[in-house]
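Only one protein chain is missing; all other protein chains are in place.
Chain IDs A, B and C follow the sequence of writing; residue 1 opens each chain.
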Amino acid sequence: EEFLAKFQARIDREEKIEPNDAMPNGYRKTLVRQIGQHAHSEIVGMLPEGNWITRAPSLRRKAALLAKVQDEGGHGLYLYSAAETLGVTREQMTEELLSGKAKYSSIFNYPTPTWADIGTIGWLVDGAAIMNQIPLCRCSYGPYARAMIRVCKEESFHQRQGYEILISLCNGTEEQKQMAQDSINRWWWPSLMMFGPHDAESSHSEQSMKWKIKRFSNDELRQKFIDATVPQAEYLGLTVPDPELKWNPEKNGGKGGYDHGEIDWDEFWRVVKGHGKMNRDRIKDRKKAWDDGAWVREAALAHAEKRAARQTQHAAE
Amino acid sequence: EEFLAKFQARIDREEKIEPNDAMPNGYRKTLVRQIGQHAHSEIVGMLPEGNWITRAPSLRRKAALLAKVQDEGGHGLYLYSAAETLGVTREQMTEELLSGKAKYSSIFNYPTPTWADIGTIGWLVDGAAIMNQIPLCRCSYGPYARAMIRVCKEESFHQRQGYEILISLCNGTEEQKQMAQDSINRWWWPSLMMFGPHDAESSHSEQSMKWKIKRFSNDELRQKFIDATVPQAEYLGLTVPDPELKWNPEKNGGKGGYDHGEIDWDEFWRVVKGHGKMNRDRIKDRKKAWDDGAWVREAALAHAEKRAARQTQHAAE
Amino acid sequence: MSAPLFNALLELADDHLILGHRVSEWCGHAPLLEEDLAMPNMALDMIGAARSLYTYAGEIEGEGRDEDQLAYLRYDRDYKNCLLVERPNEDFAHTMLKQLYFAAFMHPYWEAALQSSDETVRGIAGKSVKEVAYHIRHAGEWVVRLGDGTEESAQRMQDAVTELHPYVEELFHMSADAQAAADKGALPDREAMRAQWTNTISNVFDQAKLTMPEVEYPQLGGRTGHHGEEMGHLLSDLQYMQRAYPNMSW
Partner (left out) sequence: MSAPLFNALLELADDHLILGHRVSEWCGHAPLLEEDLAMPNMALDMIGAARSLYTYAGEIEGEGRDEDQLAYLRYDRDYKNCLLVERPNEDFAHTMLKQLYFAAFMHPYWEAALQSSDETVRGIAGKSVKEVAYHIRHAGEWVVRLGDGTEESAQRMQDAVTELHPYVEELFHMSADAQAAADKGALPDREAMRAQWTNTISNVFDQAKLTMPEVEYPQLGGRTGHHGEEMGHLLSDLQYMQRAYPNMSW
């Protein structure tokens, strides 16, 4: 009781919680789940974009895409490290991902059938990720907050790059414009779903807000995203695939904002439960990489042990 | 002694030797080696052409190529069956192929980098094969002779088809003509090598001639092939890549024929010994198919046994 | 009528082209020589049907597109094949099951199409119905052998069932174009094949000791060109020559 109150007081003072600090079990568990899920999303997120590395339409775009996918791996690495400060290993987390116990962002269960998707993912998906992540830079858990600062900086670079790909398409031929429009048609709604269920349906939200792991509600962030993104779509000359989308000057306390249509929550839950187009392929790919790589990891370990043994022996001689 | 003389007398009378007939060990061994090698060539020969099935430039050509590669598998099947009449199993032969103990035609160790190669293989490689095989239709060993009759009929259909592919290319654009010329540049000499070393260097020839397994010498068949093929190249408007090639009216006992340049025997032996561009890939592909398929063959066997056991039980009830 | 029939024919043609492509990938790599003959044989049937269907679709469209232009010169999002046929081959169990699922649908479909109001469709159906009967037999026998073979083969077969079953529903799905073609009597109603399909598969599964899974969420989308990622790589091989050497005769 007293401990919890003291802990909450630290949180309320905006003090950062650090790995060796005492913390409530629920706080630790929430963070392990959330950071792990976030790390997995970065790792699985390498796949839909990785799908276009060998087919990128120009060397410049190929290099940028390689760098981007590499950055995602890097984010995964920081995030696993942040989670490890809470006493869970990367191996444990990986096994939970591969067994389906741990989740990752559902957005990566949509396929990338066209090159335009590389642009759209940067623009919309990374854009939505940034909206979610900027508040996390002030998260009460220090290692997570610090990882997010670095991640957010790179993500906004990715977002600009993605938008720039779409600018090229929208300044291009009729086929290219169609490719861009088709891509936004497919990604718009899934991007909105990235903010999670409506506040009323969101199970973990309230406690997370109190602990300052989360600072804005799902619906608030979603609205911010829409308001920021619709004008960008207009600039591209693309149509947002929501017939109910309409400027509402009353919204956001009189600053104005967009009213929008309802999200297809059946689809949302279907994909979360594992029935999206790519769920099974994503896990299969990761599992294959992990299983095929077992001998490499074992060899690295065996070699390190041999080397250590030799050094001990050498020192003893 | 007496047996050998009697056997030779049968051969000399052009009697067919059949599976249950007594035969000299050397005769059996020569046939097992030759038929096995021939069967393996059909099987490995599926790979260079199979390389273009998924990329054939039209549906008509794709269907024809599928049918052709299927025919090659069929030839492999007859030939393995013919060899099995001599007391060797398909498994034994396959293992000898995969271990490198048994050979297959060296021509299949050349790659097929372009679509034109599908035409050239039909025209030159199948053409050379037919030259080699027509005399085998009269081979002294009955099952082999009968298999070859069927094979030769299909091969000449393939040869026409291959030539027809080249006609399309040579009636086509500049790129297509170049593709055809490049292909004949690469395949001409290897096709000539298909007839084997010069008669003087050919180790198995003399006894095989006596036993009527072989009826013409390597050099005779090669000359026939050149004389038949050069006019076909001319008709296509393609240049045979042999600057020493020249019509010689004295040749072939005054009927005329082509003088030609010397074959690069170093290359011939290099490829025979396993150092051609594709030798390792070919065996690796076949080995992978065989190893990956082990569980299927085991399951088929297990199922057949279960079924047989059930039928026995059923009959007993 | 012509646009719906054109599209409905493309659905059928794309199914055959893409499944034919997948089976043909085995050529020279089969687990036993007999299958190195049987698989190209099935591929040939599929490609043959695709050719007739594309040719007829091109005539219906009336814009001078021939079989090759329709087969090779569209983009990923324009192919209308169901998702089942584009799934990667994985292992021999997957391949045979996929073939069985498709053939068990096409057999009653072509039988019904023998009564089509469209003469060309009747002709294609007459040829195809016999071929597909052989596919059911051949693939079905393998599903039985593998399902009731060794422990490993049974496991692989059951894994294939789990993986491929969610793609079955799309076979029965009627696009608006398919519906319009059915309303005119030109092509059969796909929904009507369900009983026969289930009957064929149950029969095989009984012998194969396999259990038919419940599918909560079927995988749809192929008919509107929403394909998986493997499709693009299939197309880059399929289209290579036509794309790299445009407007030539082969």
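Simple rule for what comes next: contacts are C-beta pairs under 8 Å (C-beta built on N, C-alpha and C of every residue); 3 or more make two chains touch, one makes a residue touch a chain.
Every value quoted in this text rests on a predicted model; they were computed, and no experiment measured them.
Colleague: For the chain left out of this view, which of A:13, A:60, A:101 or A:314 touches it?
Modeller: Here the residue in touch with the unshown chain is A:60.
Colleague: Suppose we count only contacts with the excluded chain; which residues of subunit A make the list?
Modeller: Residues touching the hidden chain, for subunit A, are 43, 46-47, 50, 53-63, 66-67, 69-70, 73-74, 76-77, 80, 90, 115, 165, 168-169, 171-173, 175-176, 285, 288-289, 292-300, 302-304, 306.
Colleague: Just the residue numbers, please: which parts of subunit C touch the chain that's not shown?
Modeller: 75, 232-233, 235-237, 239-240, 243-244, 246
Colleague: Residue-wise, where is subunit B in contact with the chain that is not depicted?
Modeller: On the side of subunit B, residues 48, 51, 55, 111-114, 175, 182, 186, 270, 273, 275, 277-278, 280-281 touch the unshown chain.
Heads up, the rule we're going with is that only the chains that are shown with their structure count from here on.
Colleague: Taking the mean of all protein CA atoms as the centre, name the chain whose own CA mean is closest to it.
Modeller: It is chain C that sits nearest the middle.
Colleague: Determine the centre-to-centre distance between subunit A and subunit C, using the mean Cα coordinates as centres, and give it in whole Å.
Modeller: 37
Colleague: Using Cα averages as centroids, what's the distance between subunit A and subunit B in whole Å?
Modeller: Computed from C-alpha means, the inter-chain centre distance equals 57 Å.
Colleague: Could you pull out the residues of subunit C that touch at least 2 other chains?
Modeller: Expected reply: no residues.
Colleague: At least two other chains touched by the same residue of subunit B: list those residues.
Modeller: Where subunit B is concerned, no single residue meets two or more other chains.
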